[in-house]
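One protein chain is absent from this view; the other protein chains keep their places.
Chain nomenclature is as follows: A and B, assigned in order of appearance, with residue numbering initiated at 1 for each chain independently.
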Amino acid sequence: MTSGPMAGPVPTDETAREIDARSTDLSGVPANPTAAVAMGDIGGTFWRRFVFRRPLAALILKRLGLSVGLLFAVSLMISGGIEALPGDFATTYLGQSATPQAVENIRRDLGLDRPWSERYLSWLGGAVTGDFGTSWASKQSVSEQIGKRLGNSLFLAFFAALVSVPLAVGLGMVAVQFRNRMPDKIINVISLAAISLPEFFVGYLLIMVFAVEWGVATFPATVYDGMAFTDRLSAIALPVATLVLVVLAHMMRMTRAAILNVMSSAYVETAELKGLSTFRIIARHAAPNAVAPVINVVALNLAYLVVGVVVVEVVFVYPGMGQYMVDAVTVRDMPVVQACGLIFAAFYIFLNMAADILAILANPRLRHPR
Amino acid sequence: MNVKSIPISAWVGIAGIAIAILCAAFAPFLAPFGEREIVGEIWMPAGGEFLLGTDNLGRDLLSRLIYGARTTILVALAATVLSFALGMVLSFAAAVMGGFVDQLFSRFNDLMMAIPTLIFALVVLAVLPQHLWILILVMAVLDSTRVFRIGRAVALDVAVMEFVEAARLRGEGSIWIIFREILPNTLSPLLAEFGLRFAFSILFLSTLSFLGLGIQPPAADWGGMVKDNKDGIIFGISAALVPGAAIAMLAICVNLVVDWLMKRTSSLKGGRGDA
Partner (left out) sequence: MPDLLSVKNLKIEATSYPPGEPPKVVTLVEGVSFDLEKGKVLGLIGESGAGKSTIGLSALAYGRGGVRITGGEVLLDGKDILKLDKTGIRMIRGARVCYVAQSAAAAFNPAHKLGDQVIEASLRHGIMTREEAKTRALYLFRVLGLPNPESFGERYPHQVSGGQLQRAMTAMALCPNPELIVFDEPTTALDVTTQIDVLAAIKHAIEETRTAALYITHDLAVVAQVSDDIMVLRHGKTVEYGTTKQVIEAPKEDYTRALVSVRQTKRAEAEDQSGALLKIEHVHAAYGNGFKVLHDVSMHLPKGQTLAIVGESGSGKSTLARVITGLLPPTEGRITFEGKELPQALKSRTQEELRRIQMIYQMADTAMNPRQTVRDIIGRPLSFYFGMRGARKTERIKELLDQIEMGARFQDRYPAELSGGQKQRVAIARALAAKPELILCDEPTSALDPLVAEGILNLLLKLQEETAVSYVFITHDIAIVRAIADSVAVMHRGRLVRFGPKSKVLSPPFDDYTDLLLKSVPEMEIGWLERVLATRRMESAGN
């Protein structure tokens, strides 16, 4: 990246490098050699012919397969990792009052006396069909709780994305347009600061100003069934604003870098030396090539929203997945923790996969093979 | 290095970090009251005897802020150093050995990174007993995945350079190649990366503490102080915002320094040779 002050902040750079790392994966060479070898052994000629004829479809299939495999590995890790770590739930669960007999009873009640592999398989079987068992703490069905709360979380994330994506892309373009001049520098400094702010600080600051001092917003952000849509919207105004502020800076800086990268390419210089108008250079020559990296940036940041949601929900006492999980962690309610962990990871993996597939689709070299 | 070439923004960052470190080092001398000492009413306003007011139990906010710097910086720094040591050793090993070792480490790292850090931490901390060293260890292991990824990329960048090949052809061992040929050429980007990871650790630790899973009371730490005082917000009491601002300031200062380090690195790349 030859482009000025892209440097800096916490996940920005990390994710920017992720983009770099990804784009090299698109060379058409099998991204996962071991998988290719394994398939080569079985249906070798068929797969190879398929890769040759439809390289695009093959790459996408491979990426899909990778995600499924990853999700499976994650489920194994969540379950197996918990098992391998020291600490006994029954003892912790009972706390001070743990007599050997009570511990034994609890273990049997929770099914901890069965071997791990058996428990994992039944848990996985349930998870696939949407049954995550019952909560240790409330004895209620985990799936039912999640069903309600997942909707709430998605509602929140959706509106945050709706506001932040166009805003970030727009600001990124403004920064490029005024590159190294005042507006760009101001945007750079502000975004650098915004990246350093913890989510909860932003949240409480907004509450302090808008809900307490001015009284124009509501706190806590309570939502319930049968609430009118407009009421719902006004309830989530502050949490959405917080999420937007948190994600905006990352997304904007990455967009700026992605566009600058395209603008400094030789083919944009060629367009300029053809005497084309600025508008045409941007619309016809820069944009088609900038779309892929920008979409990638957006998808990666939406994945980041998944994490942001957790803290923001706690701050605003919003009944979503994040709060459910944090509450479960404090009382060590493992079925809930496992279920939430898996779902969050699934969203994260899915969005990362979407980013990759969109990048593959936008690559002309792959769309028009030789 | 030329002192004059350091930009103002970096000076601000360095000054901020210096102040925080001074607070951490000399907390007992700087703080007007004790860390856990209840000295007044609940949530007294700022000014007068208590410069920043008191907290939800009537402890002096400024004193807790100063002691909090100690815990927050120490834990974040320990986690960063540990994650760096772990990530660097594994990533350089992967880059230099290549082949099966590289595949194994990299695939496992991909798997670890497929789960968002915070979610991973929540799952793991739900199981593990609450100890400070466990917290540091969990933070370090989770963060080392990022260090691994960058370390490997940087090391591979350098490892394919012809001077490394020349050293191999000479018959040099892996230790020489890593420490004499590769490491000196990766210091700048890695130093910047260390700053980034440190800033991230501060934010991450604060977030965990805020969620009640980090440093346990009554020890003062900035994230935990936000959690303690958050209920005051509805009554217009800004006690929770003070430690929040402290976290933000420190993170901003670190990022300012990192920003400068990164620019320096990138301008060194095309460096003296071309001029």
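Brief remarks follow.
Here, a contact is a pair of C-beta atoms (placed from the backbone, for glycine too) under 8 Å apart; a residue touches a chain by one contact, two chains touch by 3 or more.
From a predicted model like this one, the values you see are computed outputs, not experimental measurements.
The chain that is not drawn here is touched, among residues A:Val128, A:Ala228 or A:Ala266, by A:Ala266.
Considering the full assembly, A:Gly275 is the residue among A:Pro100, A:Pro115, A:Gly215 or A:Gly275 that touches the omitted chain.
Among A:Thr255, A:Asn289 or A:Gln323, only A:Asn289 touches the chain left out of the display. Residue-level contact of chain A with the missing chain is found at 265-267, 269-277, 280, 284-285, 288-289, 364-365, 368, 370. Across the interface with the omitted chain, chain B contributes residues 1-2, 5, 161-163, 165-166, 168-172, 180-181, 184-185, 264, 267-268, 271-273, 275.
What we mean here is this: only the chains that are shown with their structure count from here on.
Across the complex, chain B is touched by residues 1, 5, 7-11, 13-14, 17, 21, 34, 70, 73-74, 77-78, 81-82, 85-87, 89, 92, 189, 192-193, 195-201, 204-205, 207-208, 211-213, 219, 303, 306-307, 310-311, 314-315, 325-326, 328-330, 332, 334, 337-338, 340-341, 344-345, 348-349, 352 of chain A. Within the complex, the chain B residues that touch chain A are 9, 103, 110-111, 114-120, 122-129, 146, 149-150, 153, 192, 196, 199-200, 203, 206-207, 210-213, 223, 226, 230, 233-236, 238, 240-241, 244-245, 247-248, 251-252, 254-256, 258-259, 261-263, 266.
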